[in-house]
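A single protein chain has been removed from this complex, and every other one stays in its place.
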Amino acid sequence: MTLPRLPFSRQPLRHIQDRLATGLITAGGIGVLLAILAIGVFLVWETLPLLALGDTFSLAKLSPLAWGTLKAALAAMLFATPIALGAAMYSALFMSARLRSRLKPTLELMEAVPGVVIGFIAGLLLAPWVERNLASALMIIIWLPLSAALAGYLWYRTAVHVRQRLPLSWAGLWLIPWLAGMAVLAIWIAPIIEQHWLGGDLRRLLDQRYGLDYATRNALIVGIAMGFAVIPSIYSLAEDALADVPPTLMEGAQALGASRWQALWKVALPTAAPGVFSAVMIGAGRAVGETMIVLMASGNTALFSASPFEGLRSLSASIAIELPEASPGGLTYHLLILAALALFIFTFVVNTLAEIVRQRLRRRYQRLGSSL
Amino acid sequence: MRWQRAVFSNVGFLKMSGSGLWPWLCAACVALSLLMLAALLTLLTIRGLGHFWPAPLEEVTLKSGDIVIGQPVRETTLPKGAGSERLYFTGNQDITGSNWQWITIDDISQQAEPADLIRLTRTPWGDFIGRLMTVESGDQRLTEQAAWTFIHDALALPVKQRPPGTLVLATADGQILRQPLASVTYFQSPNAMSWGQKTIAWGQRIWQFLSEGPRAANTGGGVWPAIFGTVLMVILMSVIVTPFGVLAAIYLNEIAHQNRLTRLVRIGVRNLAGVPSIVYGVFGLGVFVYGVGGSIDSWFFSDELPSPTFGTGGLLWASLTLALLTLPVVIVATEEGLARIPDAQREGAVALGATRLEMLTRVVLPMATPAMLTGMILAVARAAGEVAPLMLVGVAKLAPQMPVDGEFPYLHLERKFMHLGYHLFDTAFHGEDVQAAIPLVFATALLLVLIVLVLNLTAIFLRHYLRRQRGNEC
């Protein structure tokens, strides 16, 4: 932007001020960017001594931790992705506008719940409860989706005036008591099923028949707790991507006779797929780096085990509890910094990928919007 | 969701009229998310606030003839389906050796809530639960109502000004205990209280929790230093992060040429928001604490070495680390605000002869202020809930010295500080008796969640207001 010269007496001063300010802002801006770059440089610098040591044995110590990190993230994503994407699809295309404008901030609040609180609840309340009532917990996981389908089925069967009272566009709200009721039902009915068909004790059955060991704090608990934490971030980005699909596309599909769901599934979802993908990636990035939840709910067992009922230990949790005690310059210190570097690189790659995909998508929408 | 598809296609549910059942499953996802959030908040509220409510004390007669007085805490089933048992908080650790007692429900022959049961908190032994016999003060021996009034009047005074006195107490099995009045910190007879009195006592105890320091090595008392530490750290952090974040955003949006490099940088900044907080903690520990702090120590505090002054975690390093952590949040939010300002505004200002600085300070920045505020509040909200990086850079289990005091230079940036989130983690995982600590942990968790939620709500409303305002202008 070139500035026109003006015949004012204070002009030189103003221009000097302007130059100064521009310089300052530039310096500040570049400084901030350098500081951000410094993180990567520092982590690489501090792991270099490890190369000199060439100690493959201690590097091998990190591999169960890396496995644990991935296992925890996978468990969380298995729980969070369907729920978050389902919620995004529903709120982008079926929900009433008024409810939608309220729902987004509410789920943002969900994202704000500190990890240490979630971890505490998961580790000290949820984990023992699930251990005592394993059958009920599994029952809830199986029964809740079924009961949602049942709600839909019943809805189609009811009279028209009831349907008008309880429209699909508000179902996100009025299904809450239904689901709560169904969860209570599952908790109540599970012990009966356990008694009659599973020999009275599901855990004994798992142990005796399949040799499955059950640890109190396990991947299942971590998955639920961390899933809770990543649902909002996946939801929010995926919903943005779906809601930004040019409405003309959907209208076109529906004009050709597609139902709303078909239009969503066949048109909106493929169009928004990169955005949805990037949402999932960002969620995965968050799950990999989350510390307090894993620390408090995982049991910190450095195991190579794929069982969802066994514990795990993640890179981030190990850093949090071991690094303050590690003497700077020692082997443990450098190893833990290597762990941090691994987390940094992983999340950076994942996020960059997601961001690039999202920018592509934005351009595609612009193209679609202009061509139609 | 593949198994769901298998199930449903077999049954033919999906061929239902209209859109089929899929939308219902999606709706259930929303409902489930909301349900989980609501359940979490309800749990925190009930357990967090319920702890302060004066709980009734029960006198339980066992079939063996023993009598136990205590507050019922929880009930669980016995193994192998042998009925259930109940945990009583019985206090009197000095007499019985334990604060707790499990009682099998089947063993109870009688239970009642007599109005004369009392509960008092003493140092160093914690809670006493039992009966008050008499109060001895000088030559006086007070009983009944006179004793109650005497105690209430005395406890209202500071320890030094209390009249000398001894409470003669009796435990459930009739043992007599003489407790000097000076060591009593709290006195209550919950069974005799009316609802109104209970509400008042409840309010008082919540206030004590918020305003007092921890007692008996974090097992009792309040969380005031943790609140103070959290707030101070967050204020320092926002003082550091806001100018830098805003500068970087202005640079990116207003000054730098919009080319491949800026786009790359923008991606980088956005990504940093996704870098795990613990990585920032590692960076803070390695660079700020060991690097910068170590150098400061060897230059200015060399006479103190080898014990570190700035070379160990402290308030300053924690604030700096969290400032770095929240920098992307501020940059992104501010940039969003700047991008929303129509170019016509800038062009108009320049056309009227303003320099770029004038254009920025008089036109652009005032319009972007709400966005900056939003960014700052979001940063604060994120920082207030972060715990993992703090564990590396300066949070303490118990910091008897507040970071602000009357000693020069009044604000002690090198001191360790207490933080609500870490306090929660510490009392839940490191405390002496986790069973006793859990109610306090719930209260702390509720407080932390409230602080973070209120900050977030402020940001949300601010953004909403901003968008509406912008919408009207355009």
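For clarity, chains are labelled A and B in written order, and residue numbers in each chain start from 1.
Basically, contacts are C-beta pairs under 8 Å (C-beta built on N, C-alpha and C of every residue); 3 or more make two chains touch, one makes a residue touch a chain.
Convention: contacts and distances are computed from a predicted model.
Per the UniProt record, the chain missing from the shown structure is "Phosphate ABC transporter substrate-binding protein", taken from the list "RCK N-terminal domain-containing protein", "Phosphate ABC transporter substrate-binding protein", "Glycosyl hydrolase family 101" or "Rhodanese-related sulfurtransferase".
Partner chains of the missing chain, restricted to those shown and counted over the full complex, are A, B. Between the chain not shown and the residues A:110, A:124 or A:168, the one that touches is A:124. One of B:62, B:398, B:413 or B:450 touches the chain omitted from the figure, and that residue is B:398.
Panel shows chain A; residues 64, 123-124, 127-128, 131-132, 203-204, 207, 213-217, 295, 299-303, 310-311, 313, 321-322, 324-326 of it touch the chain omitted from the view.
Contact between chain B and the absent chain runs through residues 78-80, 87, 93-94, 97-98, 100-102, 123-126, 159-160, 215-219, 304-307, 396-398, 400-401, 416, 425-426, 428-437.
Note that only the chains that are shown with their structure count from here on.
If you average the Cα atoms of chain A and of chain B, the two centres end up 23 Å apart. Residues 1, 4, 7-8, 13, 16-38, 40, 43-44, 76-77, 243-245, 247-248, 250-252, 254-256, 263, 265, 267-272, 274-283, 285-287, 290, 313, 324, 327-328, 331, 350-351, 353, 355-358, 360, 381-382, 384-388, 391-392, 421-422, 424-425, 428-429, 434, 438, 441, 445, 448-449, 452-453, 456-457, 460, 464 of chain B are the ones touching chain A in the complex.
Partner chain B is touched in their complex by these residues of chain A: 1, 3-4, 6, 8, 14-15, 17-18, 21-22, 24-26, 28-33, 35-39, 42-43, 46, 82-87, 89-91, 94-95, 103, 105-110, 112-121, 123-125, 132, 144-149, 151-153, 155-156, 168, 171-173, 175-176, 178-180, 228, 231-232, 235, 259-262, 265, 282, 285-286, 288-292, 295-296, 316, 319-321, 323-324, 328, 336-337, 340, 343-344, 347-348, 350-352, 355-356, 359.
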